[in-house]
Every structure is written in structure tokens, then in C-alpha cells.
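Let me give you the structure first, and then I'll get to my questions.
Only one protein chain is missing from this complex, and each of the others stays in its spot.
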Amino acid sequence: MTSEKTSTARAPRDPYRWSARGFIAPGVLLVAVLLYLPLLWTTFLSFTDYNGLGDPEWIGFENYAEMLDDPQFIGSVLNTLLWVGGTLLVPVGIGLGVALLTWKLKGGVWLRLPFLIPYALSGIGVGVIWSFILGSNGALDQALAAFGVADTPRWLVDAPLNTVVMILATAWQGVGVNALLFTIGLQSIPKEPLEAAKLDGATGFRLFRSILWPMLRPLTAVVVGLSIVASLKTFDIVQGMTKGGPGRASETLALTMYKETFVNSDYGLGSAIAVFLTIVTLAAAILYLRQQLSSKNEG
Amino acid sequence: MRPRKIHLGVAVALAAALTLTACGSGGGDDDGAKTGTLDFYTNKAAWEPDFDELNAQSKTAVDIDLNTTGYSDAAQYDAFIRQSFRTDKSPGLFTWQTGPSLGELVDEGLIAETTDIWTKAVDEGWISPDLRDTYTFNDKQYCVPMNIAYWVMYYNKNIFEEQGISEPTTWAELDAAASKLKSAGVTPYYQTSTLFTFQWFQQLVAGTDPALYNGLATGDVKYTDPRIVEIMQTWADQEEAGWFSDAGSTVDPAVGLKQGDFAMINFGSFFNGSLDGAGMKSGEDYDMFVIPAVNPGLAKTPVAVESGPLCVAENSSQKTLGLSYSEWWMSPEAQTSWSAARGDVAFNPKATVADPMLKDLGTTIADGNYETFDRYYEATPTPILTVALEQFGAFIANPGDPLPFLETIQTEADAYWADQG
Partner (left out) sequence: MSRAIRTTVLLVLGLIWLLPVYLLLINASKSPEGFTSKESWMPSDFALFSNFGEAVRLSGLAESAASTLLYAIVSPAIAVLVGAAAGFAIVALRLKRGFLWFVVIFGGTVFPLQMILLPLFDAYSRVSLFDTQLGMIIVYTAISIPFSAFVMRNFFTGIAHSVFEAAVLDGATTWRIFARVYLPMASSALVAIFILQATFIWNDLLLGLVLSQSDTVRPIVTSLAGMQSTYGGAQMSVVLAGGVLVSLPTVVLFLFTQKFFARGLALGQ
């Protein structure tokens, strides 16, 4: 990957460097202007005391101190970590399973469809129907009662059960996307190594471990990377189902941020939490991706 | 070369961001128009069809019609309005909350004064002077009331008839009714652990001593005050007796009342619409009564009232238009149409209330045996309210010793009142 030329002479100019810059410029520009500029403003606000009216007043790191002082802060962090772990286990795990099962299977496309439909549904319908299913004496309890299970926990009230249950509800929509991405990864595995391994008699789990899993790495990185990022940002489903309650038992960092910013109009504190969350997410993503992608670039 | 370029780029971007957002005074010049289309913003997005219905009337009467934009998320709406004062979209008419929340905007000089409109309305008998207090800051009035709603007890009439219970007129009778229902296997009261978690607390405290309730709102009384603890212990005892519905239920309250999940629900008088929509018949399947005072020694029975304001931004380009509409809004004709469209009580005693049940409610409350107090949601400063709602919700989910919950609320209250100086 590194240039083999000696370091005594000036390395010859990369003939594609202007072309490359041209290709990447639109992406960088749009993202920088639309997404990063507002983020800079938010970062600035995190060092101020601001309620949306009047002008922001500089207070240095006070917001960050207040954020760390909050006794519930650890709880929010733990819930967020629970989301990350749960999202990697369930939607990613099942997604991979579905992709493997449907790979090179007759009618595989249609067998994958039931998993994709949930993602196509509007958030409004999904939020309402899961509340409906998980409420006490809701659809789930009624189904369990039909099987003779009478005493069920209060799915959305008892923590940490409610977080687990919400992770499963999110998984319902997430499995399809992951399965699709893994499928694309499986389909782009070159034929030769695959045929060779099969001729060697590798099947099932051995095939998976020796050929499929390693060659799936680029797309696995996508799925896992996106899952880490998305799960750290978890907001909509928790806000919809429990609002972080009861008390603050199921609150995640994104919810804490939302509450301080939009409910309490403490934009400074909310921004500080957002910045904290962004740094954590970025660090996690970079660490993971660097490790995954540094050994790539074979070609 | 590259690293320097990056630093430069970041610096330019930061400067651009700060200039863009920091400068600019916001707002526009009032164009002085008294007729035309008024841009109206509200977080009661579900009421947009009702506002539209009123346009036919307002167009004929004062040649103004509303262009309504509804926001479905109250918190986002709040942030949007705060932000819009700095832009040329400063609202000509918008809804807000009464209480300290409105005080904040008034203090910043963002709200147009409506003292003249109020004076005229009170003179004409269009509104009770009591309601004026809620809209008064520093002896001047701001905004006009959009709606009022009383928080009463709705009940399933069929269940009451089956159990041979009649509307309670004293607290003792209410307790007796609840016990009777419980022994018959019917859950007496509705509760939820998200959003509306405050109403029973508000009812118990104000019903024991309105001065105590008002003390909480001003910070003079602590949540850890022994009297408050004792009151909340009553609530804890009722929870223990199983008088409240399952906190984990996600059934819509109107549907819940219809199917008998509980017999009574403490809710706002806007609930009629939802009950009608769920297929219940007003007066036959459901009815309402004003909740008797906990303390029989009180001269007047306290009733919780919530009132949402219609406000005009001081720096809006449609300020005159907004004020003209506000003036018309107070009139009996406007309020009659509004009551017909929305189906709630009207604040104007001269307006005709469409629903007979609500009409009765309005007259009952006005007859002198009742006094209104601001709903907990509006009376309490926002940071304290946020914690209180959470704590009440946690208490409802797992009832027990009330003191730890009250202590948590008081910690936030201490911090807030200390900040106010």
C-alpha cells in the first residue's frame, strides 16, 4: 500500500489526484455545509448558557460539569450501552442468519421479503402498533394468555426489561436491512475461492468460517459500523414508547439531550450532551473501522 | 500544505457559522394590515381542521382568515417558536402555555400587549376577571385565551348504574364509590405513567388546601413539607388498595373507559371529543362530575383549569393583523363557532356552548360554589415540572414510600429557586 519508491527522490505526482478530489468534492461539500456547520454552532452553544431567547452567555465547561454531576447520567450511559450491545446481537446476528439461509436458495428473494416489509412501514404505524402489542393486556399478553401464560411482566414499565423489549421491537425493523446488506456482500464474493473450497469438501460451518466470513468483511464493517452509530443515537422508539420512563429508567443519552434542549430549553446543557455523544460515537466508529479497514486495500 | 489548508478551512467554516447564526435582529416591520391572511402556528396540530372551520366565520366578520401550520411535537414547536423570533417568520399568531413559560417571553419583550382588548372584553362581560390574572404580567395583559378546559372526573355511566352508584358530592362519597367498585371487581380510577401523571397529586393537594398548592407553585412550600408528604401518603394507600388501573396499559384512555378497564378518569373537559369519537354517547354512556374537595371544610370547591393563550409576537410583520384577530376571537360569535367546532367549554359566558354537558359544566363552575386554580402543568416552572412528571410517573409505576420521590423533586426545586435569586 505504501509507495515503493525510495524516499531520496521526490515521489512522482499521483496522476489521479485532481480527478480523485473532483470525485469526492461534492460529497464532502454537501456534508460539510449542511451537517458540520450546524454542528459547530451546537458545539459553541455547549459552552454557553442559552434558553433560546436573548443571547448565549459564555460559561466555559460548566455544562459538561453539570452533565457529569447528574446522578442519572450513568444510568443513561448504561442504557445506551445496552442498546449498542443488544443491537449488535439481535438485528445484526439475525440479519446475518437470514442472509446466510437465503443465499443461493431458490426463492430466497421472496423468503427475505417478510423481513424487509417492516422497514418499509412508516414510523407512526410501527410505534403505535408496538405500544399496542406490548401494553399490559395488549396483543402479546392476549396471545400468551391463549397459551396459558397468565402472569406476564409489565413489558414497558419494568426496567431494564422495557429497554430489552424495545431493542427487540427495533430489531423487527432492522433485521431486513442487515440481511439485505449481508446478501449483497455474499453475492459479491468471487467464484473461484468459493468453488475451490467446496471442492475441498468444505461445507456449512467450515465454509462459513474459512471463506464466507472473511470475504464478507467489507459489508460486515458496514452493518456493524452503522449499527453502532444508530444504536448510540437511539431516540425515536424510546421517546415513542416510554419517554425514557418510568422515572428515567429507560432514558438513553439521546433522550437526555432532547429533554434538556427542547423540554427544559437549556440549550447549553443539551448541546454539551450532544457533543459528548458525538465524540463517543465518532471514537467508537473510527476505532472499529480503522481496525476493520486498515487491512483492506488489497487489489 | 495540507494541514494548514485544513486549519484554514475549519476557521473559515467556524467564522461563517458564527456570523450566520449570531447576527441579525430578527423579526420584521409591522405592515399595519388589519385584514388578510394571518399566519398561525400551533402545537395542537390535531385541532387544525377546527381552526380552518372557523375561517368562514372570521372572513365574513373581520375579513381575516388563518393559514394554520400545526406542529405535532410540542417540544420541537417550543424550540421553533423561540428560534422564529429571530427570523422574519416571527409569528403573527401562535399558541403557547400560560404560567412562567409565558412570563419568560414577556420578560424578553417578545409578546404584543393586549391590555386594551382585555379591558373591552371584561367591560362587555365577555370574560371573567379571574381569568385575566393568568394573563397579567406587571399589571399589563398579554395574549388572549385560546381555550379553557376544566379538569373533572369522567365516569362510565353504565358501570355506575350497574353498581348502583350515583355521582358523589363529597369526598367521603367518592371514597365509598371507589371501595364499592373495587369490591365488585372494577378498577375505580385511570392512571398512566407517562405524560399526564400529575392530575391526582394536583387534585389531592389543592383539594386539601389551595394555599398549600399555590405555595408549591411559588416555591414557598417545599415538596418535602410534612403536609405534602401526608397527602401523597393517601395516594400511596389508594394505590396499595388497587384503586388505579395498570400503569403498563397502553390503551387509549377513551377506549379504556368504553370497555370498562376503569370506571372513572380524571381528565380535561376536551375529552368529550375523544369519547364521542370512540363511540360513547354523551349523557348515556358517559358523564362527568366536578371532583369534591378532599377537605370538606373548604368554603369553595377548587377546580383545576387549564388555559392556553393565543399570542402575537411583538416584532412580527403581522402584528396588527394578529391583534385584530385576537380582538374578534374574544367575541361571543367567535366563541360560539369555536365551541361548535372544537367541542369544549368556552371562556365567554355569552357564547353558546354546543355540547349540553359542557354547557352545564360552565354554568355550574360559574355559580359561586367553585373556585378555579391553575393546572399543575402551567403553574409549575418547567425544570421542576419535568422532574415532577418523571417522579410521579415512577411512583405510579412502583408505588411505595412517597418521600424519596418528593425529595428528588425538591432537589430540583431548590436548584431552580436558588437560580432565580
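Note that the chains are named A and B in the order they appear, and that numbering of residues resets to 1 at the start of each chain.
One rule holds in what follows: a residue touches a chain if its C-beta (ideal position, glycine included) is under 8 Å from a C-beta of that chain, and two chains touch if they have at least 3 such contacts.
These numbers were taken from a predicted model, which means no experiment stands behind them.
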Check: shown chains touched by the absent chain are A, B
Touching the hidden chain, out of A:G138, A:G245 or A:G268, is A:G138
Only one of B:T35, B:N55, B:T69 or B:T115 touches the unshown chain, namely B:T69
Among listed residues A:I74, A:L89 or A:L121, the absent chain is touched only by A:L121
Note that chain B touches the absent chain at residues 2, 17, 20-21, 24, 44-49, 69-73, 76, 79-80, 83, 86-89, 195-196, 251-256, 258-259, 270-271, 273-274, 277-279, 342-343
Omitted-chain footprint on chain A covers residues 14, 16-17, 19-24, 26-28, 30-39, 41-42, 98, 101-102, 105-126, 128-130, 132-133, 135, 137-139, 142-143, 172, 175, 177, 180-181, 183-184, 187-188, 190-192, 204, 218-219, 221-222, 225-226, 229, 233, 235, 254, 257-258, 261-262, 270-271, 274, 277-278, 281-282, 285-286, 289-290, 293-294, 296-297, 299
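Following the convention adopted for this analysis, only the chains that are shown with their structure count from here on.
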Residue positions on chain B within touch of chain A in the complex are 13-14, 16-18, 20-21, 75-76, 78-79, 82-83, 85, 104-105, 108, 110, 193-195, 246-251, 382-383, 386, 390-391, 393-394, 396-398
Counting only contacts in the complex, chain A reaches chain B at residues 32, 36-38, 40-41, 44, 51-54, 131-132, 134-138, 154-158, 242-249, 258-259, 261-266
